[in-house]
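The structure that follows is given in the form of structure tokens.
One chain of protein is taken out of this complex; the other chains stay put.
Think of it as A and B in the order they're written, each chain with its own count starting at 1.
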Amino acid sequence: MGEAVGIRLERITKRFRGGVVAVNEVDLEVRPGEFMVLVGPSGCGKSTLLRMVAGLESVTDGTIWLGEKDVTEDLPQERDVAMVFQSYALYPRMSVRRNLGFGLRMRGAAKQERERRVAEVADVLGLDHLLDRRPAALSGGQRQRVAMGRAIVREPQAFLMDEPLSNLDAKLRVSMRAQLSLLHQRLGTTTIYVTHDQIEAMTLGQRVAVLRDGVLQQCDTPPRLFRQPVNLFVAAFIGSPSMNFVSATVSRGAVEFAGVRVPVPTGSELATADRRVILGIRPTGFGVASSNGLPTLSVVPEIVEELGDERNVIADVDAPRVDTDATRAAVDAQTADDALLLPAERARFTIRVPGDLPVTVGEPLTLSISPDRLYFFDPDSGTSLS
Amino acid sequence: MSQTVVAGRREERRPAPPPRRRRKWSRRLRSWGPGLLLVAPSLVALAIFVYGFAGWNVRMSVSSWRGLRQPNDFIGLRNYRELFVDETFRNDVRNLVVFTLVFILGSLAIGAFLALLLDKGVRGESVFRSIYLLPMAISFIATGIIWRWLLDSSTGSSTAGINKLFVYIGLDWLRSDWHKTPNMWAIAFIALPAAWSLSGYVMALFLAGLRGIPEELREAARVDGATESKVYWHVVRPLMLPVLMSAVVILTHISLKTFDLLYAIAPLDARTETPALYMWYTSFRGGFFARGAAIATLLFVAVALVIVPYIWYSVRSERRR
Partner (left out) sequence: MTTRTARRARGPYLRAARYLVLFLFGCLFLLPVYALLVTSLKDPASVSVVTMWELPGKLSMDSFRAVWPKLQNGFVNSLILAIPASIISSILGAANGFVLAKWRFPGADFVFPVILFGMFIPYQAILIPMFRVIASMGLNRDLSGLILVHIIYGLPITTLIFRSYFASISEELIEAAKVDGAGMLRTFFFVALPIAPPAFAVAMIWQFTSAWNDFLFGIVLTRTEYWPITVALNNIAGAQTVPFNEAMASALLACVPTVLVYVLLGRFFMRGLMAGALKG
């Protein structure tokens, strides 16, 4: 196989006929051997971007480098990448064996070499006993593995994966995620992986690139995306349950909302500011009220979700709800059933509490808020002020 | 606002790639070039044999080509003008109109009727369908020959064919001279074998159309209280308009082209001649190729008037799908 190569995207733009800009000046660098995840709500351009790297979409502007080579105008057949499709796209009239060997055959590998590699990959993926079956006779999980095997056998310079786990049921998806990680560790091939599921992105990616409407929002390691989101959209998109937002004002070194004043983190530029902000607190950013001197917030739980070791408490907060394009876009992507039946003025918080904390619907609950668990965003632009 | 980490590799020199614009065009060619090349022979063949020849035919129609003499002259629309005052041609056009109308109405009526009967599904449906479609597998020549004998118009003790059948079942007053009728309805009777041939096709079209209507629409109407006939009238009928249009277009263009059938049943009979037959006689018996070409051009235009909108509409609705 040889050394892993990196992929570089320079100011990549895709404009479709009719004026739709699917990808807008994206700069991205995937290091050799890295597992990079592209994530974002549907329509954000992540699939288009992936297909441009594969050569299946033409590039309107910009350059794609595969290692040292400018492949922007190369046809897919001329690039050395392998792709795993969401629908697997297995050749229906070919046996698993021939499906696996097809790419090698197209590139002129000798028959012996082909057979050796196919046997090897079939062994790794547990497909030995299925080699003579046709795709129609396989289960969903088996087909997914054949699709992966087809890519692996070719030993390409890069793997491109377009939501390969989306069609699997939940449990299978989780186990395949682990398999994918192990495979990547073993093979070390540079990989670009597209998904709309931010949990998948965070668990699989060495680095994750968040896209929205064709524009790259942030590309960072999962922890940094979680703790240092660069704008409202990223903050709302990453993390499940998603971050709580509320409109607040900062003055005299503290942020005020719902009758609570929390000091701004020390050293922050907001210490001297006097302005409106959007305040974000993750569900895990609250503590149980105790006598540690932290500001407290009292809420009345409306819904309690049992998770076993933990609980989600959902409560109204007496502060204006935040409803911007960014938050709506991020939330649409995560769950489809976010019908808000509440009056629009009040914010609704989701709070993660330990399972042994006594919580009853209707009985006030006091929480503590620590300044360093707060996120601040500009209400107009959405950029982070932290 | 994007954050990317740029590795310090800018110093490495890359080989200068060829100018982007040229590579972009070469890429486009490489991507769809092979496909175009593969269909090119067919395209060229059709361009010549369909459009080239049609055009040449028009060119011939404005010359004075007759017999072996083939002048390359240009006489304008004289051939056409002569046709318009030619009594034979006018008669033929009248015949064609009558034939087309009776043929289309007959085929539509029978085909739609059979389709409605079969719509709900009967045991042995495929057998019935095969019987009604069988005539389509038979050439128009054979059809013509068979029906010539069936439409025998002898009288009295030599009554034969269908007329004889009428006698058998006691309906002798239905007896007819068929296509030997000495008036302009003679050709209408030739619509009988034509409808026999094509009703199955109409039935198949209508059946496919009826079955394409989602059952939920009909069920909703029934739940709303409609009787079966009301369901057909209010729900099914409006949705069948496209199928009806297709059937009419196809039948019309077949009717305009019909040659074999007429040639087999009643060649050289002026009463039942149509432009298609006239073109044949003028060109290949009389040698008046230029006039034949003119008739052919008129036929071409008539067919195009019907078919071009049909194709355009079909292709456009397919794209919308």
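Criterion: contacts are C-beta pairs under 8 Å (C-beta built on N, C-alpha and C of every residue); 3 or more make two chains touch, one makes a residue touch a chain.
None of these values were measured; they are calculated from a predicted model.
J.: Among A:G33, A:G103 or A:P371, which one touches the chain that has been omitted from the display?
T.: Checking each option in A:G33, A:G103 or A:P371, the one touching the absent chain turns out to be A:G103.
J.: Hey, which of A:I7, A:A22 or A:A54 is the one touching the hidden chain?
T.: A:A54
J.: Taking the entire complex into account, which one of B:V62, B:L96 or B:L114 touches the absent chain?
T.: Final answer for the missing-chain contact: B:L114.
J.: Identify the residue among B:L43, B:M184, B:A220 or B:A270 that touches the chain left out of the display.
T.: Selected residue, touching the omitted chain: B:L43.
J.: Tell me, which residues in chain A touch the chain that this view leaves out?
T.: Missing-chain contacts on chain A: residues 54-56, 75-77, 79, 81-83, 85-87, 89-94, 102-103, 106-107, 150, 154.
J.: Using the touch rule from the top, list residues of chain B that touch the missing partner.
T.: Listed in rising order, the touching residues are 32-36, 38-39, 41-43, 45-46, 49-50, 52-54, 56-57, 60, 110, 114, 117-118, 122, 128, 130-143, 145-147, 149-150, 152, 154, 157-161, 164-165, 168, 196, 200-201, 204-205, 208, 225, 227-228, 246-247, 250, 253, 256-257, 259-260, 263-264, 267, 276, 279-280, 283-284, 289, 292-293, 295-297, 299-300, 303-304, 307-308, 310-312, 314-315, 319.
Keep in mind that, in the parts below, only the chains that are shown with their structure count from here on.
J.: Please report how many Å separate the Cα centroid of chain A from that of chain B, as a whole number.
T.: Measuring from centre to centre gives 57 Å for this pair.
J.: Can you list the residues on chain B that touch chain A in the complex?
T.: 1-7, 12, 14-15, 17, 20, 23-24, 26-28, 30-31
J.: So in the complex, which bits of chain A are touching chain B?
T.: Residue positions touching the partner: 6, 26-29, 31, 58, 68, 70, 72-75, 215-220, 230-231, 383.
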